[in-house]
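Selected chains from the complex are presented in situ; the others are not included.
Each chain carries a letter (A, B and C) given by its place in the written order, and its residues are counted from 1.
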Amino acid sequence: MLRLSTHEGTRISLAENLNAHYGGGEANVAISLANYGHEVAFASKVPANGLGEAVKRHLGRFGVDTRQLLVGGPRLGTYYMEAGVGERAASVIYDRAGSSFATMTDLEWDLPSLFAGVDILHLSGITAALSKEWQRLLLDLMKAAKEAEVKVSFDVNYRGLLWTQAEAGAFLKKALPYVDYCSAGNMDALYLLKVPAYEGQGTPQDELIYYYQQMQELFPNIQLFYSTKRQVKSASDNILTGTLYVDGEYYESPSHHINPIVDRVGGGDAFSGGVLHGLLSQKAPQELIDFATAASALKHTVHGDCNQFSATEVERFISAGSGKIIR
Amino acid sequence: MLRLSTHEGTRISLAENLNAHYGGGEANVAISLANYGHEVAFASKVPANGLGEAVKRHLGRFGVDTRQLLVGGPRLGTYYMEAGVGERAASVIYDRAGSSFATMTDLEWDLPSLFAGVDILHLSGITAALSKEWQRLLLDLMKAAKEAEVKVSFDVNYRGLLWTQAEAGAFLKKALPYVDYCSAGNMDALYLLKVPAYEGQGTPQDELIYYYQQMQELFPNIQLFYSTKRQVKSASDNILTGTLYVDGEYYESPSHHINPIVDRVGGGDAFSGGVLHGLLSQKAPQELIDFATAASALKHTVHGDCNQFSATEVERFISAGSGKIIR
Amino acid sequence: MLRLSTHEGTRISLAENLNAHYGGGEANVAISLANYGHEVAFASKVPANGLGEAVKRHLGRFGVDTRQLLVGGPRLGTYYMEAGVGERAASVIYDRAGSSFATMTDLEWDLPSLFAGVDILHLSGITAALSKEWQRLLLDLMKAAKEAEVKVSFDVNYRGLLWTQAEAGAFLKKALPYVDYCSAGNMDALYLLKVPAYEGQGTPQDELIYYYQQMQELFPNIQLFYSTKRQVKSASDNILTGTLYVDGEYYESPSHHINPIVDRVGGGDAFSGGVLHGLLSQKAPQELIDFATAASALKHTVHGDCNQFSATEVERFISAGSGKIIR
């Protein structure tokens, strides 16, 4: 997807110049993993024009394999973002209908070659929201992955502007039984999966653990749940904490105070990328969640949708104090 | 329409930043006429978002009345332009399918109020190329205009990427009987209107006069034909001459050597705007064509789709020599 | 007026590039009201050159009627602003002497047509500070407005660099009897109108109410007083609260924490624009002051002198929490 965004402090209706960033949830996760040294391929579909070429170049710039990137179809999905600042939130104009990817009706890849040598397949709930076809295709992909002994990672990523809670819930019921690693939080549990509302008197942490437990009971196949808690003080100032639920245990990262936020987009994907990196490199849970949250915090300090830091840089960021130069 | 264009010397697939310009043939003509001091209203349809708002603000900036600008529908038509330079031509990626305007199926304006006090209605062949519906709606508009005693101006503006010569020709045969002022050249006559090919031994000027005469015979209702001759030495270097055919007489402007070309888009619309200004201000034919061609040449020296010069500035440009500062 | 301002972090004495913004108190209020859907005309005088043209285009961009904008005179008033950041305040170099507007000596408009169909005339104390002539002309305008049954809105807007407290006080004594809606705060009451200093032991709010009451007693004709309380933590970080005094009652908006401040200029004008919109749309006092303060807070998040938000956007901003994206 192409994001066309204004410079901070300029309204879209007055902008004479827009920044062009390429991204999308799965692409951002792919780039994170490539930055951490993993071999990653990205499978999607882009049009046969300069914008499709730009997507390929963006991924190649970070070392993501693009041989499974299909070329064809009518257009590249785009959206316009008026950057938020202070009390004023960012605002978004979606223009993604009819994209080459959204209008796919078949899995155009050769699945055996797609899954050859692959450890993890990462998918997002936004894709399911694109069309009924994509809900079907996603399930097909998940099943094929399981058959090929590929782990399935899934980010619920619910967007209320794209589908209803009921639609999303119905899809999730069908999809989650195939999922191994799942990004989902208490809102997803309550509103999409319809688990009973927490009625305890506990802390917010108790409440979150409750929802993780409920989801775990519904989907015992899922080996790991994760999500972030984000306290939005303003569009420029957030406090971010990562949480993880694995083997019946709850883990929480230190909180990151992110101010100013340079670019909010992709913060969740950087978090998912960090979690998958932790899995692939067999980090202990606390280390995993600390890494993933730090990676997400770093993402907020750079322009663009994707994490641009190596594993070494993330680790050095964790060990250094906030904002101190070494020289 | 929104045009997203690269900076000179940057490919679209590598661009991190795009210039946003709003335009479209009829809007450009409207702005030209407003700059020349005429009261002009622009009727189209834009979505209810920041991009639609941007169109309204763009027109208002030049004094065009936007009360007939409908708001609604799915999206704003866009296109991407990789700026050309030297031998390398500009290249265009259209992304205008499904726009709020293209998907109109009814004339949503109140036609009596639309035409109240109006002298000239200006339309473009590009609109006809958008859909069968728009071919029908254009004819309805033309007929309503004639009934309201409004003159009809029409720019053939044939774009081979949008429809075939046969389709365009069929539409023109139906439309041109309602037209008073027509922008059409020898290519339009030969390939769309299928007039017999010139077989004389004359000059290029003789040939052009022949085609004007042929079109005049086919459509005696048309009071004035006009078109430009453009010698493309490179994307940065053109020689432009305006031509006019009225009352059986042919007129030609001095040639303008345009180098460098700052922005090629809208050169034809600036020419049409100059012709309509000449009609509204009752200029003599030679003066009219000189003015219109100079206005078009000036347009090539500024960024953006529209002419940004007043009538006084165009006239001063004609009388001053090329490139001399007065100080 | 033209404001030429540096980019954040650059001193004016080193700047190689300046941002050009057009504005001025009354123009900013006019644009606010046009954005809220009201029909607004702006009457001033600008020179017959590209800078005067720029003013006209700036206003037209937001839908303000410029038919009463006179063209002529020596120059456009300008000022240079070195943007402030953090502890360092903005600094200003005025260069407005001898402007086309400041050197007017007669009301060059046809007053009956100027006031035809007008509900409110909005004026600013800065105009009175320009010249003795303008003090006289302002009184003439106010009287003519009252005769034409046009309400008079007046923003005291005291600038110590332009005239003394004694001069301003003398003018205000003559002008305020013609005013219906007045932007004035406790400093204006104490130093310009010389009301006795508050000697109570109450809260800052009690003190402000006292001054409003005193001003109301002096000018019983004024139907509404308003002003903001601004806590300046730094040039980048302010807390803003709006206050209103109407029918003997005091109202106060929630406080907005504005950080970072993108552009401080025009914050007060956006507040006045919001108040006048509340009056024109007959909002209840609490709703009115909440709207006006939110509009002012939003203004601080965009570059340029004028509010650029519609009434719907301001209202959505009030109902959404700080900084949350909807997607």
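Just so it is clear, a residue touches a chain if its C-beta (ideal position, glycine included) is under 8 Å from a C-beta of that chain, and two chains touch if they have at least 3 such contacts.
Computed from a predicted structure; not experimentally measured.
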Whole-complex copy count for this homo-oligomer, where the file places 3 chains? 6
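Operating definition for what follows: only the chains that are shown with their structure count from here on.
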Give a one-word verdict, same or different, on whether chain A and chain C use largely identical residue numbers at their interface, taking over half shared as same. different
For chain A paired with chain C, centre-to-centre distance based on mean C-alpha positions, whole Å: 45
In chain A, the residues touching two or more other chains are 11, 13-14, 91
Please output the residues of chain C touching chain B within their complex, sorted ascending. 56-58, 60-63, 66
Within the complex, chain A is touched by chain C residues 61, 256-263, 297-298, 300-304, 308, 317, 320-327
Which bits of chain B are touching chain A when the two form their complex? 4, 11-21, 49-51, 53-54, 57, 74-75, 78, 80, 82, 91, 93, 95, 97-98
